[in-house]
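With one protein chain held back, the other chains of the complex are shown just where they sit.
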Amino acid sequence: MKTDVLVIGAGAAGMAAAISAARNNVRVVLVDRDERTGGVLNQCIHSGFGLHYLKEELTGPEYAERFSSLLKEYEIDVVTECCVHTIKPNGEAILISPSGVHEIVSKAIICATGAREKPFGSLMIPGDRPSGIFTAGVAQRYLNIENRLIGKRALILGSGDIGMIMARRLTLEGVEVACVVERLPYPSGLLRNVIQCLEDFNIPLYLSSTVVEVRGKERLEEVVVAKVDSEHKPILGTERTFKVDTLILSVGLIPETKLLENVVKRDPSSEGILCSSVAESSAEPIFAAGNCTVIYDFADYVTIEGEKAGKYAALYAKGERFDRGIPITRGENIGILFPQRWAKDDDLILYIRSARPMRKAKLIVNSFENTFEDITPGEMMRVKVPYRHLANCQELIVSLREE
Amino acid sequence: MKVTVIGAGVVGSLIARELSRYDLELSIIEQNLDVGWATTKANSAILHAGYDDPPNSVRSKFCSKGNSMYTRLSEELDFEIKRTGSYVAAFNNEELRTLKKLLKQGRINNVPDLEIHERETLIQREPELNPDIQYGLWAPTAGITEPWEVAIAAVENAVANGARIILGEKVVGFEKRRSKITEITTQKGVYKTDLVVNAGGIFADDIAQLAGAEYVPLHPRRGEYIVLDRKPGFAVKTVIFPSPTAVSKGILVVPTVNGEILLGPTAVDLSSDMKNSTRTTKEGLNRVMRSAKFLVPSLDFSRVIKTFSGLRPESPQKDFFIGASKRVPNFINVMAMRSPGLTAAPAVAEHVVEEIIQQKLKFKLSKKRDFNPKRSRIKRFGELPPEQWREAVRKDPAAGKLVCHCNKVTEAEIVEAIRRGARTLDGVKFRTRAMFGRCQGGFCSISIMKILKRELGIDMSRLRMKSQNSWIVSGKVRE
Partner (left out) sequence: MKKVVCVRCPVGCKIEFELHNGKVGKIKGNRCLKGIEYIKEELKEPKRIVPTSVRVIGGNYPLVSVKTSAPIPKRHISDLMKIVKKLRIRAPVELGDVILKNLFNTGVDLVATRTVQKNDSK
C-alpha cells in the first residue's frame, strides 16, 4: 500500500489533519484502533466543543460527526480497528487489523495518537487494592457508551475538567458524589465547570487536599482524605474518612507516544512529541498534532493544530521542505510550552501554561509583549506572536513576568 | 487412589504436576477464584542462587537444586525465565565480610560460580549502580521469572494429565477414620481422599490444625513493592541486593521479565490474624523508595505505574516445614515456604512425591505411560515477526485485533485465556499480561470486560476483578 499522508488516530486531531491534507489534494489514509472514528469525542456527551473553530457550541459526538461526514466527502481512506505496529523514519509502517497485517509506505506520517490517563498505581496511594477505582475516562465510557453504572456513591480525586464533568454526570444519574478533592489550592479545570458541575449540585470541592488511603476488602469501602501543605505533603491530623464504593481519578493525562519512542524526540518528562511550528517532529516525514504533543484544554485547539499538521504534511508529501527552525525555550514562570521550534515561516502561535497562578503578568517573546490577567496553569493560553517581532532571532525565549 | 493437594500456589501446583505423572485421581483445591493469587503473585519473582540459606537449614537442601531445575521446567512448561545473575552490594569493609560469609555459605550449598567483583566491574556491568559501591557478590545462576505463570502452567499441565482443579472453595474441615483422613469438606462440597498434601501457603497452619496434624505457627510477613515503567535508555540488567541484615535480604532492585523494574520488599511481621492484610502503607512505600534509590540513585519515580504488597508465610524457625505428619498418617505438610520458596518449589515437589510419599509413606505409585510433560503457553501474537503474524491473522482474525495496546495483547489471546480458565479481570490479566503496562487497563479493561461477558454469557454486573465481591459495574444507566 502506498499513500501520500498516513494519519494515525482518528480523534479530534487526526480527523482534522486528514481532512486538511485531503483539501491539499494528496492521497490520505486515516487509521484508528477503535471500531469508529471520533476518539474520546464519542464519549464526551457534554457541550464545550466547537466554540472557537465552528463558532457554535456542540457536544463531543456532534463535533465528531461534523468531521466524520467531511471524511466521507473528501473520500479519505478510513481504516478502523487498525493498529500501527511499527513506524520507520523512511515512511514505512506496518498495520495490524483483523483483516490482515499490511505494509504501507507513506511520504508523510501524522501522529495523532492522543493521550492516556494517569493510572491509580502511579499515585502510590497506600491501602488496599479493591475494585471500584476508575480513571475518569473509563468511568465516562462505561456510563455513556456501555450503558453501565459503576457504583452507588463516589469520590472524585482531581478537579480537572473530566473529573468535574463526571461529578455532574454521576449526580444526574443518581450516583451520590461525596466530594471532589484537589491537591492544588485552586481548581485545575475550567471555572465554568466548577459552577455548572459542582456548585449547581452542591458537590463540595476540597482544595489543597488529597486521598491518603483507600480501604476495601474486595470492593472499595472507604477513602481517607487529608489536607496538604504547599509541597503537597499530607498534614497529619487533618484526615477525614468518606464511605464510598467508587473512586474516580482525574489526575492528569500523558501523551501516548510509545509507538515513536525510538523514532522521534519527545519531551523527557511529559513524553509529548517535540514539534516545530509547522507540526514537524525531529524526524522529517513525521508530523504530530493534538494531545500526543501537549495536553490541550479545548478540542478546538486540537482541531486547529491537526489542520496545520495536515496542511504541512501534504506540502511535504508534494516535495516542499521546511526550515528546521530555531529553538523556543521556556523562560520565567513558563510551565508548558508548545511548539518547541519556530520554522521561521509565519506568525507564531504559542500554547502556554504558566508555572503558577498569577493575578497579572506580562508575556514576553523577544520584542513582543502583552499583559494578561488571572493566569492559572489550569487554563491554557493561546497567543499569536506576529512575525515582525521574531525576525532575525537566533533563539526565542518565552517568559511571563509577574506584575 | 485419591490424592488431594490443598493450595494452588506455586508450591501446590508443582507438587500437583509431579503427582500427575502417576496413575491416581488427583484433585487440587484452591480457595481463591484462580491459581497463584496469594503469595505466589506478590513476591520478588527471583530465582535465588542459594548462598543465603544456612547450610544446615531445610531450605538450603532445596534452593540451589530448585534453581537449576528451572531451566528444564521452563522449557517443558513454556514459561519465561531469565538468568540475569545477581549482585549483593557491599559499600564498606564490614559489608565485604558479609559477602565473604555468603560466598563461603554458597559454596557449601553447591552454588556454582560465585565470585566477588570489585567496583570497576560492577559499574561496567551496571552503570546505574550507586558509584559508592565497593564490592559485589556475583551469582550467575540467579534469575527472574513470572511466578504466577509457573503456577498457571503447572496446573494446566496437571489438568491436561488428568487432574481436577477446584477453584473458589475453602477447606473448612476433615473427616477422619482411625486417625486417617477420609474426606475434605469445603464451604461448597465434600471430597473423598486417601492422601492430603497441605500446600496452603499462609493458611497452611490453620489447615493442619483442622486436620489435627502437627504444624509450625505461621504469621504473615508483609512486603511492599513499587513497579516502575520501562524507560528508554535506562536499564538494570541484574538483580541487585543490598547486604543482608539479620532481618531480611533487604529491599532490592529487580528487573522483571517484561523489562519493568520492581523495587522491594519491606519485611514487616504481622500478627497471625492479619493473613488477608495485603495493604500498602505510607511508611513501607517510602522505605522502598529510599532504599532502592540508595542502590540505584537514578531511579525515576515519576514512572511508577503500580504499588502492591504480598504476604510471606513466616514461621518462628524461619525455615520450611516439610514432612509427613506422625499424628495423621496420610497428611503431608509443605508449609512455611518463605524465601526462597519460589526457587525451591520444583525441588520440594520432587522431594514430596518421591521421598515422602513413595519412600517414607510407602504409597505405591505407578507412572502413567501417557504423561505429557509439555504445556504450551498462550501464543503471543504481538511477539511474532510481521510475516508470521500475518499468517496467524489469516487463520484467526481475532489475532489481528489488539486489545491491550501497552503490551500488544490480542483478542485471540484473551479468548484463549478464558478458555483456559480465566473468569475474572485478573484471571485474564495474569494469563495474558493485558492491563500490566503503562496505562494499567485504562484503554483495555472495558474491552476485556466485554469479551468476558460475551464468552461467559453473563451480565457485566456479574463480572469480578478478582474475588467474589469485587464487582466492577452495578446496574444499567438506562434499562
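A few remarks follow.
By written order: A and B. Residues from 1 in each chain.
One rule holds for everything that comes next: contacts are C-beta pairs under 8 Å (C-beta built on N, C-alpha and C of every residue); 3 or more make two chains touch, one makes a residue touch a chain.
Keep in mind it's a predicted model, so treat the numbers as computed, not measured.
In the complete assembly, the contact with the undisplayed chain comes from A:E62, out of A:D34, A:E62 or A:D323. Of the candidate positions A:L190, A:V211, A:I336 or A:V385, contact with the hidden chain is made by A:L190. Seen across the whole complex, the unshown chain contacts subunit B at 477-479. Within the entire complex, the positions of subunit A that touch the omitted partner chain are 42, 45-48, 51, 57-62, 64-65, 144-147, 172-173, 190-192, 194-196, 200, 298, 374.
Everything below uses one rule, namely that only the chains that are shown with their structure count from here on.
We define each chain's centre as the mean of its Cα atoms; on that basis subunit A and subunit B are separated by 38 Å. The part of subunit B that touches subunit A in the complex is made up of residues 226-227, 232, 276, 278-282, 284-285, 302, 304-308, 386-387, 389-390, 393-394, 397-398, 400-402, 405-406, 438-443, 445-446, 450, 460-461, 464-478.
By the touch rule above, subunit A contacts subunit B in their complex via residues 33, 81, 83, 85, 94, 96-101, 103, 116-117, 119-122, 124, 126-132, 135, 137-138, 141-143, 146-152, 173, 212, 217-219, 256, 258, 261-262, 269.
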